[in-house]
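Below: one structure in structure tokens.
With one protein chain withheld, the remaining protein chains of the complex are depicted in position.
For subunit A:
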Amino acid sequence: MFRNTYDSDNTVFSPQGRLHQVEYALEAVKQGSAAVGLRSKTHAILLALKRSTGELASYQQKMFRIDDHVGIAIAGLTSDARVLSNFMRQQAMGERMIFNRPMPVNRLVSSIADKAQVNTQEYGRRPYGVGFLVIGQDQTGPHLFEFSPSGNSYEYYAMSIGARSQSAKTYLEKHYESFADCNLEDLIRHGLHALRETLQQDKELNVNNTSVGIIGPMGQHEKPISPPGSFRILEGDKVEVYLQSMEKKEEAPAPVPAPASVPDAAPAPGSDEDVQMSG
């Protein structure tokens, strides 16, 4: 599959009608560590797996606050992510200043999609090498969007991007119909299970490598923030209680686990009911 002659210039189509530079940019997103997004009627959440270069290094930040009502998780080139998230922040702040209301989420996502598209059509510019999962809340409720460097954006009930994200997608496809009525804790549990699917054999989710972003009313384990329902990122010890609420990892993930498979560790204070994975 030799594509070499058509893939160094952004402005050259291949005979099959493809822009290879854009496709290579999508590869960069697939190289980043996984991020998962899902939503219910009341909340939209993001979960991200943070990577570190080694035991001595810190973990790469995967989530950014854009405004009170919008947050993002990134996969791909972090430097490109910073630039685009800065742009999103400017857009959101500008809308608030000019129109005296928070920016509608779909409009915000379209603004970076349009910005990214320019880099797929201008000679000499390379596409952005980062993809986003954007969660937000506006008058039409909670939302989840995917943004990709091709300039496409699309709304989802649940989505995942980054390395081995297909495994997470499979989990999400299996369970997404139950998300709408989930409470926040169950939604996070689903998200963590989906994220866990993307891990390599001997790895596990822990307080250092897991990041949770939430939009929507305060959960059981949270303290009040202002304004209520704002985007917040849970990291470190704050994630512990949700990690504890996960099902013990089995060889083949069961669709409906029996109560007997509750983890050996003492259940966290919040999870006092049987894990409901479907229905």
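Throughout what follows, a contact is a pair of C-beta atoms (placed from the backbone, for glycine too) under 8 Å apart; a residue touches a chain by one contact, two chains touch by 3 or more; residues count from 1.
Here is the rule we use: contacts and distances are computed from a predicted model.
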{"item": "Protein name (UniProt record) of the chain left out of view, among \"Trafficking protein particle complex subunit 5\", \"Proteasome subunit beta\", \"Exosome complex component CSL4\" or \"Peptidase S26 domain-containing protein\"", "value": "\"Proteasome subunit beta\""}
{"item": "Residue among A:Val12, A:Ala180 or A:Ile225 that touches the chain left out of view", "value": "A:Ile225"}
{"item": "Contact with the hidden chain (one of A:Arg65, A:Arg164, A:His221 or A:Lys238)", "value": "A:Arg65"}
{"item": "Identified contact with the non-displayed chain, of A:Lys30, A:Arg89 or A:Lys238", "value": "A:Arg89"}
{"item": "For subunit A, residues in touch with the removed chain", "value": "64-65, 89, 93, 97, 223-226, 228"}
